[in-house]
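With one protein chain removed, the remaining protein chains of the complex are shown where they sit.
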Amino acid sequence: MISAIYDLALTTGANRVVRGCRIEHVCGNPALGPDKDHEYGLTIIRTALRALTTPVTGPTLFDPARAEAPAEISDAS
Amino acid sequence: MDASLRVVHFVNQFFAGLGGEEAANLAVEVRREAVGATRALVAALGEQATVVGTIVAGDNYMNDERDKARAAVREALRGLRPHVVVAGPAFEAGRYGIACAEVCRVAAAEGLPAVAAMHPTAPGAMMYGREILIVPTGPNAADMPRVLGPLVRLALKLARGEALGPAEVDGYLSRGIRKSGVRAEPGFIRALDMLEAKLAGRPYASEIPYQAPEAVAPAPPVRDLRTIEIALVTTGGLVPKGNPDGQTSGNAQKYFRYPIDQLQALRPGEWEAYHVGYFTHLVDRNPNYVLPLGYMRELEKAGIVGAVHRYAYTLPGVSTPVATARGLGEGIAAQLREGQVGGCLLVST
Partner (left out) sequence: MRLELGSFPVTDARFGARTRWSAGVLEIAREAALATVREDALVASAHLEIARPGESVRIWPVRDVVEPRVKVSGPGVIYPGWFGRSIETVGQGRTHRLAGLGVVEVSSVNWNDAGGDFVDQYIDMSGPWAELMPQAKLVNVCLVVEPDPAMDIHSKNEVVHRATLALSDHLAEAVRELAPPRTETFELPPAPGLPGVVYIQCVHSPQAMSHSEHTFCTGTYGMTRLTPPWLLHPNEILDGALSGPYRTMFATSWTVVNNPVLLDLYRRHGRSLAFLGVIAFRTEWTTQHEKDLMAEQAAKLAKMLGAAGAVVTWDAGGNEYIEVVHTVRACERLGIKTVFLTSEDSPEGGAPSLLKPLPEADAIVTTGFFNTSLLDLGLMPLMERVIGYATKSAGSARDGTLPGGREIAAAGAIAPPWRYDDHYGFNRLSSFAF
C-alpha cells in the first residue's frame, strides 16, 4: 500500500505501507520538475517492491527517503 | 409477576455443586431441582419466573464432545420449552464461558432467547461477543450477588418478548451493532456534561466505546520479484478519459478493471481521475501518480520485476462503508489470485 497519509493504512490492517508524497500526487512530486519527479516516483516504487520482498510481522512503514531497514510499527502511532 | 414464565439455567459441574476438575467430563444432564448456583437464580427471580430445569455439563465434555453436547442441549431445551435460557455466570472461566456461549447459540437456533453472563475478557466473550447477549461480570464469583440483578432483569425482558434496548440501557456487552436513537439531552449538553465529569474524576460513559481495529496476518514476502507478476490497484478513481463505464465519483459499489498489457505508461489525455475526495487535476496530468505503470514498465524492462499484470484495478475510494470496502477488496483479491499474481501495489489517495 502506497499512501501519503500512511498512518491510517497502518491502523486498518495494511502490513506493508510505503510513504507516498501527497494525496494529490502519491507517487511523485510535480514541483520537482519532470526529471526529479521521475526519480522520486521511481524511488517510491522501488521502495514498494522492496517492501514486497521484506518479511514483516505486523504493520510496517517503509520510507522512500530511507534505504535501510523499515520502521516496525508497534503501536501504530 | 408471572410465574408462568419458564427459565432454563445452564451451569457447569462446579456451579452445580457436583465437583471441580474431576467432574469436568460430566455429560449433559437435566436437573429438575435447583442445585448450586441455580438456587441463587431462583431466589433472584422470585415470583417473576420459574426455573423449570437446569442443564448441567462438565467443562471438558462441552469442549471435547461439541456435537454430542449440542445435540443433548437441543433435546433438553425441546423438552423443557423455556421462554428464556440463562447461561452462567461464568466470570473469567475459559471453557465454562465458551460452553455458556454454545448453549446460547443452540438456544438461538431453536428460536429461543438466551443470555449468558461472564467477564468481558473471558474467551467466551471474545469469541462470541458479537453473536450472543452477554451480561458483563466481575472476574470471579464474588460478583455473583451483584450480577444476578442485571442478569435477571434482562432475562425477564427477553422471556416476555420485549424489544431489546441498547446495551447501555439493558446492561449487556455491545455486539458491535449500532443503531440510531434519540437521547435525553442534545449533543452539546452531553458533551459539556461529559467533560465536566471527566475533569471532576466522576464516571462517564463514552457513547462510542473503543473498538480495536482488525489485525491482518501479513502475507509471506515475495522470494524473487523477477519470477512474479505484479498487479496495480488504485482507489484514486482512475478511469479512461470520458469515464465510459460511468464509475461514480464516490460511494463505490463496484470496482473496475482495465487492460494495460498494451500500454507502456498511462498518458494524460487518455485517463482521468473521477473522484470526489481529492484535487484530481494533477493525476489527470500524470496518471502514474496513482497507477504507476510507467515506472513498473521501466523496472520490467530492467529485469527487476517479472511482469506487470495485464489488468489494472481501480475504484473511487471515498465515502465507502467498511463492509462494502471489504467486499470490493475480496473481489479484487480473488481476481488477482485467479490471475496468479504474485504481488500487488495498491496506491491510495
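By written order: A and B. Residues from 1 in each chain.
Here is the rule we use: a residue touches a chain if its C-beta (ideal position, glycine included) is under 8 Å from a C-beta of that chain, and two chains touch if they have at least 3 such contacts.
Computed from a prediction, not measured in an experiment: that's the story for all the values here.
S.K.: Of the residues listed, B:T137, B:T234 or B:T280, which one is in contact with the missing chain?
M.R.: Considering all chains, including the one not shown, the answer is B:T280.
S.K.: Touching the absent chain in the whole complex: find that residue among B:N25, B:T50, B:N243 or B:Q335.
M.R.: Residue touching the absent chain, from the options given: B:N243.
S.K.: May I ask which residue of B:R32, B:R81, B:R146 or B:K198 touches the chain that does not appear here?
M.R.: B:K198
S.K.: Need a quick check: the contact residues on chain A for the chain that isn't drawn.
M.R.: So the residues of chain A touching the missing chain come out as 4-8, 11-12, 19, 21-24.
S.K.: By the contact definition given up top, give the residues of chain B that touch the hidden chain.
M.R.: So the residues of chain B touching the unseen chain are 130, 164, 166-169, 174-192, 194-196, 198-199, 204, 206-213, 243, 246, 248-251, 276-282, 318-319, 321-324, 326.
Definition applied: only the chains that are shown with their structure count from here on.
S.K.: So the centre of each chain is just the mean of its C-alpha atoms; given that, what is the distance between chain A and chain B in Å?
M.R.: 30
S.K.: Considering only the defined contacts, which chain B positions touch chain A in the complex?
M.R.: Those in contact with chain A are residues 213-216, 218-223, 225, 230, 236, 278-280, 282-283, 285-286, 288-290, 292, 294-296, 298-299, 304-305, 343, 345-349.
S.K.: In their shared complex, at which residues does chain A touch chain B?
M.R.: 1-4, 9, 11-16, 20, 23-28, 30, 41-42, 44-46, 48-49, 52-58
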